[in-house]
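Here the complex is missing a single protein chain, while all its other protein chains stay put.
Entry: subunit A
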Amino acid sequence: MQFSYSLLFFLFLFCGGSVYGNTIEICESCPVRSIKEGISQASGYDTLLIKKGTYKEFNIVVDKPLTILGKGYPVVDGEDQGEIITIISDNVTVDGLFIINVGTSYTKDYAAIRVIKSKNFKIQNVVLEKLFFGIYLEKATDGIVYHNKIIGDAVEEFNSGNGIQLWYCKNIKVERNHVQRVRDGIYLEFSDEVIIKNNVSIDNVRYGLHFMFSNNDAYEGNTFENNGAGVAVMFSKNIRMSDNVFRKNWGTASFGLLLKEINDAEISGNIFEENTIGISIEGSNRIKYEKNSFTNNGWALKVRGACYGNSFVGNNFLYNSFDVSYNSKLNDNVFTGNYWSDYTGYDLDKNGVGDVPYRPVKLFSYIVNRTPETIILLRSLFMDIIDFSEKVSPVFTPDNLMDGAPLMKKVQ
């Protein structure tokens, strides 16, 4: 027993020694003056300490398990030539660099930092400006992208890239990043078990967050504001979305959140504020919506069809122009125990639940679906009268679509 412990101890010492390798300093007056040179001289598990200065380099290939550490934010200037850092080794850490001028190309997706088929990488405290693609993870696993700042200058979709892109990745954490003015703030394709947490994604040309064919992922505590089309989550299973903020996504094809072909997801505690459409739902089944707040949206929920078995419980619907819009007479979704600011019923037994059901779909929203110009008659007395008559005896709206237990007070 004693023996095996001491063996373990020596083994640990040995391994530890190899993890904490040598440090190679890189600066203008040092023996090593460029990052490429540093990488070629380093052996595995060394640290490259890059001092303050400007390094005009691109196509830097990291093929050893290194820690690349910037001190005082050294500038790595790609001079629009192409890709800047490509990581092809496992166990690489990139920390504290200021990377600018990634080359724009119409045939290749040049990125500021690209990780290819690597494990256990860590990219943190990096600032990216004037970029094409920012951090591009390609078939990478078990990594962390933490506290980076990506500020693009994208104007058009076709000649701009994404901030953080994950393609065929697994088990990655994307946390506390700030992404601004790129095409898609965060883009996931075929990536499973990814956690996206406390990021800020604003002013992007297309989507704040774009999800495709990615299962078992979670995103929580993020802020998505003023993006061209909001956030799109498509063709994915088992997604958990909680405590995010979706704000000010205005425009004809703009949503707080677009769900398309999403099954078995959980959407809770999110805030949707001042969007043209809070959530647009299409072909999504068995989703639980709980404790979300929809405030001052044009449409809080737009249900477009083929949505079955969804449940909306305990949400706040406050001052939206339309609470719910449906385009069919069929309803298989459950609304219960929500607070609706438009609810005019009473609560005689004082149990906090309204005594008459609330019908969230107005006839007017059907008319607007059919003839969009009629939106100009919003809030007119005539519309109120026909909405009222529809409420009394539903003809056009699904008659089982109602909240049987509307709350009298806001859900906290």
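One rule holds for everything that comes next: a residue touches a chain if its C-beta (ideal position, glycine included) is under 8 Å from a C-beta of that chain, and two chains touch if they have at least 3 such contacts; residues count from 1.
Simple rule for what comes next: contacts and distances are computed from a predicted model.
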Q. Out of "ABC transporter permease", "NADH-quinone oxidoreductase subunit F", "Sarcosine oxidase subunit gamma" or "Putative spermidine/putrescine transport system ATP-binding protein", what name does the UniProt record list for the absent chain?
A. "ABC transporter permease"
Q: Determine which one of A:Q124, A:T336 or A:T374 touches the chain that has been left out.
A: A:T374
**Q.** Contacting the left-out chain in the complete assembly, out of A:F121, A:F224 or A:F322
**A.** A:F322
Q) Among the options A:S29, A:T252 or A:Q412, which residue touches the chain absent from this view? A) A:T252
Q | Footprint left on subunit A by the chain that the document does not show | A | 250-252, 254, 274-277, 296-299, 319, 321-322, 341, 367, 370-385
